[in-house]
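Structure in structure tokens, see below.
On to subunit A.
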Amino acid sequence: MKKIIFSVIFICTLLFASCGENGKMDETVPTLGVCFYKYDDTYISTVRQALEKEAEGKVKLLLNDGKGDQGTQNDQIDLLIEKNVDALLVNIVDIGAAQTIVDKAKSADVPIIFFNREPAEEVLKSYSKARFVGTNAKDAGIIQGQIIADTWKSDDYDKNNDGILQYVMLKGEPDNPEAVARTEWSIKTVNESGIKTQQLGLQVCNWDTELASRATEAWISKFGDEIEFVVANNDGMAQGAIAALQAAGYNKGDKEKFVSVVGVDATDAAKDLISKGYMTGTVLQDGQAMAMALYTIGVNAASGFDFIDGTDFEYDTTGVSVRIPYQAYNGEK
Partner candidate 1 sequence: MEKNNKDMDNQKFLLEMKNISKEFPGVKALDNAKLQIKKGSVHALMGENGAGKSTLMKCLFGVYKKDSGIIKLNGQVIEFNTPKQALNNGVAMVHQELNQVSQMTVADNIWLGRYPNNLGVVSNSEYIEKTLQVFKELGLDIDPNVKMSKLSVSDRQMVEIAKAVSYDSKIVVLDEPTSSLASEEVKRLFVIIKKLKDAGCGIIYISHKMEEILEICDEVTVMRDGKWVATHSASDLTTDTIIKLMVGRELTNRYPDKTNKISQFNVLEVKNLTGKYPPCINDVNFELKKGEILGVSGLVGSRRTELLETIFGIATKSSGEIIINGKHVYNKTPRESIINGFALLTEERRKDGIFGGLDITFNSIISSLKKYTRFGIINNKKTINAAKWVIEKLNVKTPSSTAKIRNLSGGNQQKVILGRWLLNEPEVFLLDEPTRGIDVGAKFEIYQLIIDLASKGKGIIVVSSEMPELLGICDRILVMSNGRVAGIEPVTNLSQEKIMELSAKYI
Partner candidate 2 sequence: MIKNKKLSQILLDYSLYIVLGILILIVIIKDPSFISLKNITNILSQASTRGILALGVAGLIVLQGTDLSAGRILGLTAIVSASLLQSTTYASRMYANLPQLPIIIPMLVAVIIGGIFGLINGFGVAKLKLHAFIVTLGTQLIAYGVSCIYIDRPPLGAQPIANLDDRYVRFVTGSLKFGAFEFPYLILYLAIVSVIMWFVWNKTVLGRNMFAIGGNPEAAAVSGVKLSTNIIIIFLISGILYGLAGFLEAGRVGSATSNSGINYELDAISACVVGGVSFSGGVGTIPGVLIGTVILQFINYGLNFIGVSPYLQYIIKGLIIILAVSIDVRKYIEKR
């Protein structure tokens, strides 16, 4: 019994100690409810930390971890609305659920700004206070395609001299729009620049390094030198592919034994691999810029101003989306 009572007290103390600087802040400061699709995603956590830094002392942030589950995120949005936040910033888990989320915000008359993962245009337009801040999903693919095309043209990557670019594709998730767009547009861009391609294999690896490594291992043993490019939807998977390649004796500095690997995200690990020459390139999604945009636009919305009032941001052709550009990263800058 004593042990139990002790543990109860312990957990209570932990609870008390653990909730942030609640209620201490001036009540006149605007409150932003922020929902991330998943806390421990590399890129998303860069955005989160930059946003927290930006907001410190000026805006109250209520941060939520969707844990990769739309059901959980729906619950959190209900809660944020119940807490009377001034605006919602939502990194949605499943864009299919956007309409449901917009409806929730609409019925509570709270401005909502989606970011990173883009809902359909008509969903955004169904509520006058809904906006999107983010990259254009296909841009990442296009830039990745450009890196591939430039690399192909710059040097002799056609190992079997058939004039066709043989590649394997590491896809994030089967139905994730980013993954679908990157997969589609990277190759499309390569083709549009006049290069013929042949896909040797495609594997869905759930953005996971380990799975990508295993898939690549299998491909190496099957195709060997036939593989000329590894195209990965993100850097994590690209990293896995490089690990597998290195284990098989490739990409260790010998130019004869090299398979070009490209990713997306420009993580620190990828930058390091690029600087060592083991990886060809990646696409930089600028987390700082994203956080900055979110902050300004979010505060505008929360304070009742128009979203892009007094900022340098502009809507694209849709009139409801603000685009943060992608940049190619191949170690040169």
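Definition applied: a residue touches a chain if its C-beta (ideal position, glycine included) is under 8 Å from a C-beta of that chain, and two chains touch if they have at least 3 such contacts; residues count from 1.
As a selection rule, all candidates are chains of the complex that A comes from, given by their letters.
Source: prediction; values computed, not measured.
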| item | value |
| --- | --- |
| Among 1 or 2, touch partner of subunit A in the complex | 2 |
| Residue numbers on subunit A that touch candidate 2, as the complex places them | 1, 4, 7-8, 11-12, 14-16, 18-20, 22-23, 39, 62-65, 67-72, 74-76, 78-79, 82-83, 93-101, 103, 120, 173-177, 180, 204 |
